[in-house]
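With one protein chain withheld, the remaining protein chains of the complex are depicted in position.
Chain lettering (A and B) follows the sequence in which the chains are written, and residue indices restart at 1 in each chain.
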Amino acid sequence: MKIPLSYTLRNLWMRRLTTLLTAGGMALVVFVFATVLMLEEGLRKTLVETGSYDNVVVIRRSAQTEVQSAIDRPQAALIESQPEVAVGADGERMVSKETVVLVNLNKRDSGKPTNVMVRGVAPRGLTLRPQAKIIAGRMFSPGASEIVAGRNAAERFKGAGIGETLWFGQREWRVVGTFDAGKSGFDSEIWGDSDQLMQAFRRPVYSALLIKLDDPASFNAVKARLESDQRLTVEAKRETMFYADQSEMLAGFIRYLGLTLSIIFSVGAVIGAMITMYASVASRTAEIGTLRALGFRQGSVMAAFMFEAILLGFVGGCGGLFLASFMQFFTISTMNWQSFSELAFSFSLTPGIAAKTLAFALVMGLVGGFLPAMQAARLPIIDALRAA
Amino acid sequence: MNQIAQPVVEIRNLAKSYRRGDQIVPVLTNITFDIAAGDYVALMGPSGSGKSTLLNLIAGIDKPDSGILRVGGIDITALGEAELANWRSRNVGFIFQFYNLMPVLTAFENVELPLLLTDLPARERADHVNAALSMVGLSDRMEHFPSELSGGQQQRVAIARAIITDPTILVADEPTGDLDRVAAEDVLKMLDQLNRELGKTIIMVTHDPHSAAKARTVQHLDKGELRQA
Partner (left out) sequence: MHYFKLILRNAMRHKLRTGLTVLGIVVAILAFGLLRTVVDAWYHGSDAASKTRLITRNSISLVFSMPLTYSSKIRQIEGVKAVSHANWFGGVYVTEKNFFPQFAVQASTYFDLYPEYLVPPDQMRDFQRDRKAALVGRKLVDAYGFKVGDQVSLRGTIFPGTWEFVVRGIYDGSEKITDTSQFFFHWDYLNETMKKTASRRANSVGVYVISLASADRAAEVAAAVDREFKNSLAETLTETERAFQLGFVSMTEAIVVAIKIVSFLVIFIIMAVMANTMAMTVRERMAEYATLKALGFGPGHLAILIFGESLAIAGFGSALGIALTFPAADKFSMAMGTLFPVFYVNSETLIMQISAGLLVGFVAALLPCVRAANIRIVDGLRSVG
C-alpha cells in the first residue's frame, strides 16, 4: 500500500541544495527555540539549586528582596526562638542572621560596573547551605576583614579572585577563598563575616534570617505564627520558593520573548517548507500521475509527500539541536531585575527539551507539507500524466 | 490464429466531453465495441480524435459522462476513487510514451513498485522482478537509474513494470512515440510476443500505421466516433 521510503529519501537527496536551504532555515528556528528553552531551564535549575526545602527565609513584610529588608535584633531573637528551629550537633540553633547589600564591582572583561550581592553570614550560615564548598583557598575567619567569592563572582569581577582585595565600606577586604555552590545563585555572590560587614556598613540591623526547620512539614505552622505575631512585621518563605519568586520576572521575560520569537520565526520556516514542497509536487506532477495510474491511492501519495516534509523538519530539527547543544558551554550573566543583582546561569539541555524541540521541528514540517501534499493527492490523474 | 474468446472489455454508448472555459467540447460520442480476451487492438486516429481519452477511460484513470464500460466483467464506472485505484493495481498495466519511470528509483525498484500494492513478501517480489526484467532483456541493468538507460531500455523497464502484476489488460499510449526506429521495432516485437506467447490483451493508441499494422484489430476514431476501416 505504501510508496517506498527510499523514493522520498532519494528525492530529498536529488534536490540537495533546496533540501539544505529549507532544512537550514528550519534549523535556525529550531536553534532559537531550543536555546530559549535551555536558557529558561538553566535559570530554573540555578534558582532551584539555590534554596533548600527545609530552610526558611524571613524578611520584612513586603520587602520582596533581602537587600530591601531589615530586621532588628529584638525581632531576630524572637524569630530564632521558634520551637520548630532545628538544633545543631553543638546544641546551637540552626539560624543564620545575615546582612545582604549590593556593592558595585567592575567586570573583568568589559570593566563595566555591575551590582554584586555581598552577604554577611554567621559561621553557622555555612552549615545551612551544604551545597556551598570551598574549592580554593580557605573560609574567611570570623572577626577578620576577609571574604570568599562564589565561583562565578571570582571569575567575572575585578578584585574577587583569591589573593586580590576589594575596597568598600572604608575598608580593604582580602579574598581568601573561592567557593562552589553547585551552579546555584550563590555562585554569583561574595560572602563575609556578618558582624564585620555590619560594622563596615554601619548597619545596626540584619537584612534577613535563614532558619533550618527540624521538620520541613512544620513550615506552615512557623509561617502562620511569625506572620501573625504583633511584635513582628515579617514574612516567611521556603528558601526554594523565595529564590524562584525572585526570578519570576526574568524567567517570564525570557519565556515571553522566546515564545514570541519562536512563533514569528516558525512562520518563516513553515513558509520555506511550503515553497519547497509545492515545488517538489510541481516538478513531479507526472510521477504522481504515474503512481496514481499504477494504482497507488490518494492517501499513499499524500503520505509520501507528508513524510518528505516531516523528514525535512527532522533534518532541520537535528541540525538546530546540534547547534544548540554547543550553547551548553556558555554562561549568561545578567542583572536580575527583582533583586537588582548580577546573576549568572548557563544553558541547560535536558532530554525533555530535546524531545520538545524535535517535536516542534516535526510539526513545522507537518504544517508546511500539509497543503502541498494535499495538492499532490488531489491532482487529476490525466492532467498529471499530461505534464510529462 | 488463436480463437477469439469472451470479450474482456465491453463498451456501450460511451460518451465523454470536456469543458474548455465555458464551452463544452464533446470528445467521445456514442462509442460501442468489444475487445476480446487475447486481442491486440490499435486505436488510430488524428490528433484530437479522442483515442487517448478512450484509452484513459478503459484504463480507469478517467470517468465517462454516460454509457457502460465493463472490464473483466466489472462495471468500472461504478467504482469509487479508492476502489478504482485498487482495481487498476490488479487489472491494468500501463506503458506510456515517455516511459514515466521514477527518476530516483532503479530499474529494479521501478518494476517492483506495483508489487508494493500487493501483500507479496520481499523475497517473492524480487523473484517476480528478476523474471520480468530478464524477459525484457535487462537483467544486467537492474541497479541502473532511468537517467543511465537509453530510451529503448527505459521503455523496456516500463513494459516489465506493466506486466509484473499479470494484469487483465495492457494499455499503451504511443509506446514508440519517443523512440528511434530500432528501439521502436524492439518494443513492438516485445508487445507482439506478450500477446502471442502469453496471451495478454493489449490496447494501444498510436498514430503510426507501421505500429498499428502489428495489431490484430485496428479501430479508427475520428471526431469522437468509431469508423470501420
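Going forward, contacts are C-beta pairs under 8 Å (C-beta built on N, C-alpha and C of every residue); 3 or more make two chains touch, one makes a residue touch a chain.
For clarity, every value in this text was computed on a predicted model and none was experimentally measured.
Although it is not drawn, the missing chain touches A when the whole complex is taken into account.
Checked against the hidden chain, the listed residues A:12, A:67 or A:148 yield one contact partner: A:67. If you put the hidden chain back, the residue from A:113, A:352 or A:380 that touches it is A:113.
In the complete complex, the residue from A:7, A:140, A:168 or A:186 that touches the missing chain is A:168.
Against the chain not shown here, chain A presents residues 17-18, 21-22, 24-25, 28-29, 31-32, 60-65, 67-68, 101-104, 110, 112-115, 168-170, 201-202, 204, 233, 253, 257, 261, 264-265, 267-269, 271-272, 274-276, 278-279, 282-283, 332-335, 337, 340, 342.
Basically, only the chains that are shown with their structure count from here on.
Chain contact summary for the complex, chain A toward chain B: residues 1-4, 6-7, 10-11, 13-14, 286-287, 289-299, 381-382, 385, 388. Every residue of chain B that touches chain A in the complex is listed here, in rising order: 56, 59, 61-62, 81-82, 85-90, 92, 94, 96-98, 100, 102-105, 109, 113-114, 116-117, 161.
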